[in-house]
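I have placed the structure first, in the form of structure tokens, so that the comments after it can refer back to it.
Removed from the display is one protein chain of the complex; every other protein chain stays in position.
Up next, chain A:
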Amino acid sequence: MTTITVQINDEIKAIPASLSLTDLLIHLGYQEHNFAVAINEAFVPRSQYKNTCVQADDRIEIVAPMQGG
């Protein structure tokens, strides 16, 4: 299986190549919808997950609700 490396929340990870963002999130175990994603500092709306192909060296941020002031 061909793999690529990406940064997920600042951590370098090897993942299968040619994954859509939907596939990647399933692969990582994100199941519910209380998170949002940005790739290379650009927001990716949930409606675009299926059409977004994860590329080598992508910097992916996955965030969820937390306390704030």
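Points to keep in mind about this one:
By our rule, a residue touches a chain if its C-beta (ideal position, glycine included) is under 8 Å from a C-beta of that chain, and two chains touch if they have at least 3 such contacts; residues count from 1.
Basically, contacts and distances are computed from a predicted model.
Hidden chain, UniProt protein name from the list "Thiazole synthase", "Dihydroorotase", "DRTGG domain-containing protein" or "Peptide/nickel transport system substrate-binding protein": "Thiazole synthase".
One chain of the complex is left out; on chain A, the residues touching it are 9-10, 28-32, 34-38, 41-43, 45-46, 61-69.
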